[in-house]
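Dropping a structure here in structure tokens format, bear with me for questions.
Here the complex is missing one protein chain, while the rest keep their positions.
As written, the chains take the letters A, B, C, D and E, and residue 1 is the first residue of each chain.
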Amino acid sequence: MPDLGKYAFAVLASYAATALLIAGLVALSLWQSARTKRALDEVEARQGKTDG
Amino acid sequence: MRALLLRDVRLAMRTGGGFGLGLAFFLILAVLVPLGVGAEGGTLGRIAPGILWVGALLACLLSLDRIFALDHEDGSLDLLATSPIPLEAVVAVKAMAHWLVTGLPLTLMAPGLGVLLNLAPAAYGWLVLSLLLGTPTLSIVGAFGAALTVGLKRGGLLLSLLVLPLYVPTLIFGAEVVRRGAEGMALGTPLALLAAISLGGVALLPFAAAAALRVNLR
Amino acid sequence: MRALLLRDVRLAMRTGGGFGLGLAFFLILAVLVPLGVGAEGGTLGRIAPGILWVGALLACLLSLDRIFALDHEDGSLDLLATSPIPLEAVVAVKAMAHWLVTGLPLTLMAPGLGVLLNLAPAAYGWLVLSLLLGTPTLSIVGAFGAALTVGLKRGGLLLSLLVLPLYVPTLIFGAEVVRRGAEGMALGTPLALLAAISLGGVALLPFAAAAALRVNLR
Amino acid sequence: MVIGVRNLAVARGGVTVLQGLGFAVAPGEALILRGPNGSGKTTLLRTLAGLQPPTAGEIDLAPETIAYAAHADGLKSTLTVAENLAFWAAIYGGPDIGPAVQAMDLAALVRRRAGELSAGQKRRLGLARLLVTGRPLWLLDEPTVSLDVASVALFAGAVRGHLAGGGAAIIATHVDLGLPEARVQDLDPHRVRIMVRDGFDEAFA
Amino acid sequence: MVIGVRNLAVARGGVTVLQGLGFAVAPGEALILRGPNGSGKTTLLRTLAGLQPPTAGEIDLAPETIAYAAHADGLKSTLTVAENLAFWAAIYGGPDIGPAVQAMDLAALVRRRAGELSAGQKRRLGLARLLVTGRPLWLLDEPTVSLDVASVALFAGAVRGHLAGGGAAIIATHVDLGLPEARVQDLDPHRVRIMVRDGFDEAFA
Partner (left out) sequence: MSIWEYANPKKFMQTSAWVLPWAVGLTVACLVVGLVWGFFFTPDDYKQGSTVKIIYLHVPSAMMAINAWVMMLVASLIWIVRRHHVSALAAKAAAPIGLTFTLVALVTGALWGQPMWGTWWAWDPRLTSFLILCLFYLGYIALWEAIENPDTAADLTSILCLVGSVFALLSRYAVNFWNQGLHQGASLSLDREENVSNVFWVPLLVCIAGFVLLFVTLVLMRTRTEIRARRLKALLARERVA
């Protein structure tokens, strides 16, 4: 761990905030992806059956 | 009554219109004022309490006519008036829904905008407190104004004109609390007055508003 | 087309709503800001150009959704779209009607409010000139925003959110002209830019707005 | 008797449009109001619903008896069909929405938003609201506007069910509702055609 | 032929509701569209009016031919009856409003504001608008809603006059209009009931 001196808060907070925001975006994207995939699979399976 | 509150909040959230409109407007104002006024820290900080309170007030004003107008247009208000819920309760519930989707989020958002406007650090707490005490008045007074003007085509204009003078005491005491807070002065009196106005308004205005509504539906 | 212009102006005058609402709002703002900010002449005078421009802009914003929303709700917009007038002309005429009942009276009223806000005497002429050049942009950009959001229930909120960033250049140049006017500085460049934006907007935006309307009526 | 009316006069826009009205509706009975456009059917129904005071005469009506359905349906276009109905059911503390949905054949549409319905489907939803109020007296203003033949029959069935359960209905309409058993009240004889003027006071009527 | 339609399909809310429609309307002819609620009459009329594109098929129609009257009347409630009519006459560069006022029996109401009319009177005003457009093809969506018997006859007379002058009309309705000479087009056979599925691209239809 490098010595950040008196600016430790600014630097660490920047990295933390960035990590948080980007992790949030990635998590949101993954969640949406999983959700739509599941919903689509469900409907495709259902319609596959109804159509015979 | 819970159903009515839930419906109004849900409608505001779903259709937007109500919810967010006030907030967006508040944000807009906080961005536009520095762009228009110029960004010297000193001036900006000095006018910040006033601008924030005026902004909150205008954001409320903007969404007032939705309290009854939409329900009047699509006929729901007639149906509500013939329903088992007393009209006074309808007014109180609708004002409360308005506060939940306008006044409350406004209050929560205000500190963030304080940063943009260079508000003095000591004032943040007082800003939130004064808005928390003052915004219910804005909603209930607004509901009274909206009841007076529902069904009038000239509604929007009249409503602002009627409600504005009624808002003045709240504005003055509210901005005063924040300004004194920023400068570290005593602020008990304006704060107490702010709370008193809110309490009185919430207790009495629903009756006046219901009477106005009855006349307007006739 | 003359008939449409006349009808829109007449509706605005008769129903109020449009006409007067913006003006009342402008007046309200000019009264509230000194109340909220405190009335020291120095600060007030310094922020006056910005406040006046922000006020004009908000007053326009307020009445924007009436440009198309009322006609959409009562079905007139469908009928106009199937009428012999091209939709681009409908947009342009409606924006013009909006300017006639909002921007123009606003401009005429601004000097009076300048007095309330302690505006420097040298700035009055520039205030009127800058508003005269800038308010047409507000109307036509607003018509574009209204065309994008017509028929959306979330219209009001979205409209402000979409239109606000588009107003920024006009606001900056407009307020700059007045501020420089107040201080007796050179103001050719911002004035020219203000005019250029207006001309460009009036020439091009009706096409974008008509395209958006067509999509929305589908 | 669910409602009784004696020597009633009603006004709209400051002008008395109907006068000398008298009728009574018993449980299980339906009354159809007939009269040309502008004769005052809507005005009469609004007066009976308590939305405006009569200019003369009396209305005998127990409180909390009526459910009113106006020209406008009072639907929120962003709420779904189920949400719209559930709201009114909660307001009236009325029954479950299931039977109402069945009765007006809305089962396939419950999750659709009200704004996405066709004109007739909207109207069916407006009528389903009556069934969740649990009120004995229905006041209906042109209920079958925009309805197709099948839906009109559905509506007539719903009214019959209501009457059979001891309810009553007053219905303003221009068309045939398929309710031959209903009594018809013609409003034409009660219209105020000549302006009666006398004293100065009268001008304030 | 005023309008010809071949193999038309129309969609609402992203779903094709009618397909395989074909008909032609000659001058002097009226076509009545029938179909239950939600079958797509309004959607079809909007497509013919050019407000939305068809999803398939062709429409043969000269420009500036149609006058459309929707479920909503497009009246401004603060303008008077005469002002409302005069506005549309000016927009279409059409004839004087006098004959239209006569035809729809609005003479007594011309100075009344549109917001102060009863439901049926509003509708009559909405129909009078058609007469000032001077357009040959009328597209009417349930024109007789709220009209009393006399007004329906008035309306039928206006349509007959229009047809006699070489005009044409396409009318969606659920009730009897008193126009026995009109041809009827049933939309039921054209409703899309089954799902058509194939490749992935299809999902974007």
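Assume a contact is a pair of C-beta atoms (placed from the backbone, for glycine too) under 8 Å apart; a residue touches a chain by one contact, two chains touch by 3 or more.
This one's a predicted model, so the numbers in the text were calculated from it and none came from an experiment.
S.K.: Using the definition of touch stated at the top, determine which of B:89, B:115 or B:168 touches the missing chain.
M.R.: Answering carefully, the residue with contact to the hidden chain is B:115.
S.K.: Considering the whole complex, not just the chains shown, which residues of chain E touch the missing one?
M.R.: Residues 13-17, 192-197, 199-205 of chain E touch the chain that is not shown.
S.K.: May I ask you to list the residues on chain A that touch the chain which is not drawn?
M.R.: With respect to the unshown chain, the touching residues of chain A are 1-8, 10-11, 13-15, 17-18, 21-22, 24-26, 28-30, 32-33, 36-37, 39-40, 43-44, 47, 50.
S.K.: Could you please point out the chain B residues that touch the chain left off the display?
M.R.: The list for chain B reads 16, 31, 34-35, 38-39, 41, 115-116, 118.
By definition in this document, only the chains that are shown with their structure count from here on.
S.K.: Which chains lie in contact with each of chain C and chain D?
M.R.: B, E
S.K.: Please indicate which chain is farthest from chain C, where distance is taken between mean Cα coordinates of the chains.
M.R.: D
S.K.: Can you tell me which chain lies farthest from chain E, using the average of the Cα atoms as each chain's centre?
M.R.: A
S.K.: When all chain pairs are ranked by how many C-beta pairs they have in contact, which pair ranks first?
M.R.: Ranked by C-beta contact count, first place goes to B-C.
S.K.: Would you kindly give the rotation angle relating chain B to chain C, two copies of one sequence, based on a CA superposition and rounded to a multiple of 5 degrees?
M.R.: 180
S.K.: Can you compute the centre-to-centre distance for chain D and chain E, using the mean CA position of each chain? Integer Å is fine.
M.R.: 28
S.K.: I'd like the Å distance between the centres of chain A and chain B, where a centre is the mean of that chain's Cα atoms.
M.R.: 36
S.K.: Taking the mean of the CA coordinates per chain, how far is chain A from chain C in Å?
M.R.: A distance of 41 Å separates the two centres.
S.K.: Check each residue of chain B and list the ones that touch at least two other chains.
M.R.: Where chain B meets two or more other chains at a single residue, that happens at 14-15, 153.
S.K.: Mark out which residues of chain E touch at least two other chains, giving numbers and ranges.
M.R.: 71, 77-78
S.K.: Note which residues of chain D are touching chain E in the complex, please.
M.R.: Residues 13, 35-38, 42, 71, 116-121, 124, 142, 145-151, 174-175.
S.K.: For a test of understanding, state which residues of chain B touch chain C in their complex under the given definition.
M.R.: Touch residues, chain B against chain C: 14-17, 19-21, 24-25, 28-29, 31-33, 35-38, 43, 46-47, 49-51, 53-54, 57-58, 62, 153-158, 160-161, 164, 168, 171-172, 175, 179.
S.K.: For the complex, give me every residue of chain B touching chain D.
M.R.: Touching chain D: residues 2-4, 7, 10-11, 14-15, 71, 73-76, 78-85, 217-218 of chain B.
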